[in-house]
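Below is the structure I would like to discuss, written out as structure tokens.
The chains shown are only part of the set, and none of them has been moved.
The letters A and B name the chains in turn, as written, and every chain counts its residues from 1.
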Amino acid sequence: MDEPSDLTPLTVQQPLPLAFIRGEAVLERPEDLYIPPDALEVLLDTFEGPLDFLLYLIRKHKFDIVQLPVLEITQQYMEYIDLMQELNFELAAEYLVMAAMLAEIKSRLLLPKHQHSEEDEQDPRAELIRRLQEYEVFKQAATDLDTLPRQERDYFAGQARLADNFQPLVILPDVAVEDLLLALKDIMKRAKDFQHHHIQREQMSTRERMSRILTLLQQHDYLPFEACFELAEGRDGVVVSFLAILELSKEKLITLTQVALFGPIHLKVATGAEA
Amino acid sequence: MKRVISELQLLQLVEAALFTAEQPLSLEQLQNSVLEDFALSKKKVQRILAQIEQDYAGRGVQLQLTASGYHFQSRPELSEFLAKLWPERSPRYSRAVLETLALIAYRQPITRGEIEDIRGVSVSSQIMRTLQDRGWVKVVGHKEVPGRPGLYATTAQFLDYFGLQRLEQLPELMAFQQLGITDAGELPSGRQESNA
């Protein structure tokens, strides 16, 4: 490894003010090999890794990236790394890997060239240059992305509130007939009493008719007996209505009145007094 | 420091502030935030707000002044349609709701007390309200016993929802007979149940 002290024509020992250590400012400094230890740590923190750091060195010395002067760059890089290690800084592994790679490239470049080699070996710098270039493209892309107008910074979403009378549209749950049947099964299993309320088709239609007659009675105080029958329903319908009226009367939900013998019969909602 | 801005830009600025702020903005808040640099009189800001209110009179959103300040609000008559942007799915009905509905369907007209007797647990007002709000059950009369409890029955809407023309089209208790419930009122035995 090179000695950092006297081998570097591109650097001048010059103390750096600690004030510049944040952000980009550090990149603008001209000659800066000597860096106070704290600053050095922060300096490396400002780079996004060894590629970024190499790009910085290249730009700083105005090297042409495609004519990468590997020896000089390597030297620079090594000096920083060595210094960091001397100061016992914990270096990210990537920086050491890059150091090894640079050292390898350098040694390959320094090997005597085989004049007779049939095919030119690939330039050992090529891969590194490719990586540097690729990285630089995306480093720039990140900067460009950052300058795109964006929400929360360059514009804000325009919003209005909903009017006070707004009511959400509620989608009510679906129920299937099977759900009702299952619910009933559960009740049957549970409630012994319910066994007496055995349900049959005839009984159900009677009970529905009871509801219908009660509904009619909500609209009319008195309902003529005949109004409870729909002739179109035929004999079965008449029977159902008749059973419903009897059941309603039995349950004391209605009263039946007949003013005169053979006179019209009327249905009336039962009141407490009559019941 | 007072900066110069055109009338149009002032209007745009106030309007944009009212649209982008998360809370309604009072006149003072406007003066102290977005309009800070322009040293506008209260009267001037009022004129701007009046202009904006007028500009939006016929539009989909309108300027409103509430206790906490100015904000834009959708026209009330659009609410019905806007609701479609936020459909809310309500949770499935509980066992208790379904059992109550089943009893009303099969045993109507029936009082809440009778439902409670059969289910063996009390039936909350909430359950009855759920079923009435849905339009599936209604009170068709009152039973003439102390307290005159309401008699519940199913509605035409209930039949429509389940695709029935008459209540008799509900599945009959065949299903229960298969469970082994006989007229004698025997409890189903375990074996029969497992065969069902």
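The definition used in the following text is that contacts are C-beta pairs under 8 Å (C-beta built on N, C-alpha and C of every residue); 3 or more make two chains touch, one makes a residue touch a chain.
These numbers come from a predicted model, not from an experiment.
Protein chain copy numbers for the full complex, given in the shown labels, come to A x1, B x2.
One rule holds in what follows: only the chains that are shown with their structure count from here on.
Look at where the CA atoms of chain A average out and do the same for chain B: the two points lie 27 Å apart.
Interface of chain B with chain A (complex): residues 16, 19-20, 61, 64, 71-76, 78-79, 82-84, 86-93, 95, 98-99, 101-103, 105-109, 117-120, 134, 138, 140-145, 148, 151, 153-154, 161-162, 166-168, 170-173, 175-176, 179, 181, 183, 185-188. Chain contact summary for the complex, chain A toward chain B: residues 156-173, 175, 177, 179-201, 204-205, 207-208, 210-211, 214-215, 217-218, 251-253, 269-272, 274-275.
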